[in-house]
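Certain chains of the assembly are absent from this excerpt, and the rest are unmoved.
Order of writing sets the labels: A and B. Residues in every chain begin at 1.
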Amino acid sequence: MSGKISALDLGIAELSEATKAYFAKCEEKLGLVPNVLLAYAFDEKKLRAFTETYNDLMLGESGLSKLEREMIAVVVSSINHCYYCLTAHGAAVRQISGDPALGEMMVMNFRAANLSPKQTAMLEFAVKLTEEPAKIVEADREALRNAGFTNRDIWDIASTAAFFNMSNRVAAAIDMRPNDEYQPWRGESFLLLIGEVNAPRWPRQRRPSSWR
Amino acid sequence: MSGKISALDLGIAELSEATKAYFAKCEEKLGLVPNVLLAYAFDEKKLRAFTETYNDLMLGESGLSKLEREMIAVVVSSINHCYYCLTAHGAAVRQISGDPALGEMMVMNFRAANLSPKQTAMLEFAVKLTEEPAKIVEADREALRNAGFTNRDIWDIASTAAFFNMSNRVAAAIDMRPNDEYQPWRGESFLLLIGEVNAPRWPRQRRPSSWR
C-alpha cells in the first residue's frame, strides 16, 4: 500500500473477506489500491456506499461515454483545484482517449481543446453547475437538449458534475494523496481506473442504530 | 405521490418488491415519499446508492449529532441557494431542535444564531469547504481540532458538507421540487426525515455491463 493517504490517519477497519479479496484483485490487476478506497476503508459501510455510487456513475450504462464522464470529472476538479481528482482522473482521460494532450487540457483549461459543440455544451453546463448552481434555469437544460442530449443524459451530466463537487471537497478537506502510480511520467502501461476490478459482494449493511 | 418532481420527467422504474415496501412504509409513517427518492427511482441502482450513502451519512454513528449534521446540510444549501434542500433540511432542523427560529437562521444566515464556538467552527469549516475548497489547509483542520473535534469528526463534517455540495447541484440541475408537506406553515406534526423508515434489503446490485 502507498504511504500517507490523508491528513486524518483514520486507519483501516477490520475488513470483510469480500473487501480483502477486492483489494487483492486491485493489487493484482492495477498494481495498486486507489488511495480513495483506502481513505474510506476506516468504515466498510462508507467504503461500500462510495464504491457503489462511483461505479454506477462512472461505469454504469449511460448515454455519455466513459470518456465524457471522465472529462466532466476533470473539468469540475480543475475549477476546484483538486489535486487528488485531477491526478487520478486526468490519468483516466489520457488513458481512455489515448490522447495525452486531451487529458492535460481538461486539467488546465478545457477551452483549449478542439471539442464538438455537443461536448462543449456538456462541459459548459458542468462549469455553471459547479460555479453558480443557484443560477441554473430551464434555458440551461434546453441548451443541452438542443445540443443533442436527452433528459436522461442531462441527469448523467448533472450527477457526474455534482459527484465531483462532492469528491473534490472530501479530498480537499482531508488532504487526500493520490497514488504515485497515477503520475503522467509513469507511462501508464497498466489499467488505473477504479472499478475495472469487480466490486465484492458485500453483506448487506446493518441498519444504523437510530433506525430501530 | 406528489405532482411534478423535476424538470426531467424520467419516470419511475419497475420497482423491486423491496423498494415498493419501502415506499409504502414511507407513505404510512411520513405521509409521503420524499421527492428526492422519486427523482432517483427511474433507476433502482441509483436510488439504492443514494439512499445508502445518505442514511449512513445523516443517521449513522458519528461524533456529530443528527442536528449538527442537518445544520451543516442547511448552511451549505443556503450558500448554494438550493430550494429543495433548504426546504427539506430546514424542516429537519426545526423538527429535531424543536427550535423553529434555529431552522430559519440556518436557512437565512447561520451567523445570526447564538451558537457555541465549537458549532461555529464546524459551520465555518463547512462554509470554506463550500466556497473555496482549494484553499483548505492544515490550519483549517487544526482549528477544528482546537475546537474539540476528532479526526473522525472532521471526516464527518467534511463528508456532510461535501455531500450537500453534490445534492444541491443535482437538485439545481433538474429543478427538483420539494414535497409540499415540508413547508413550515404545515405544522410538522409528523416525521419528515428521510431514513426514519428502514431502507429495504435490496438484492445486490448487478455489475455494470462494462465490468465483464
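Rule of thumb we're sticking to: contacts are C-beta pairs under 8 Å (C-beta built on N, C-alpha and C of every residue); 3 or more make two chains touch, one makes a residue touch a chain.
This is a predicted model, so every value here is computed, not measured.
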For this session: Given the 2 placed subunits, let me have the overall number of copies in this structure's complex.
Result: 6
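Assume only the chains that are shown with their structure count from here on.
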Exercise. How big is the gap, in whole Å, between where the Cα atoms of chain A centre and where those of chain B centre?
Worked result: 21
For this session: Could you please specify the touching residues of chain B with respect to chain A in the complex?
Result: 7-10, 42, 45-46, 48-50, 52-53, 55-56, 59-61, 66, 80-82, 125, 129-130, 133-134, 136, 138, 141, 151-152, 154-155, 157-159, 161-163, 165-170, 172-175, 195-196, 198-199, 201-202, 204-205, 207-211
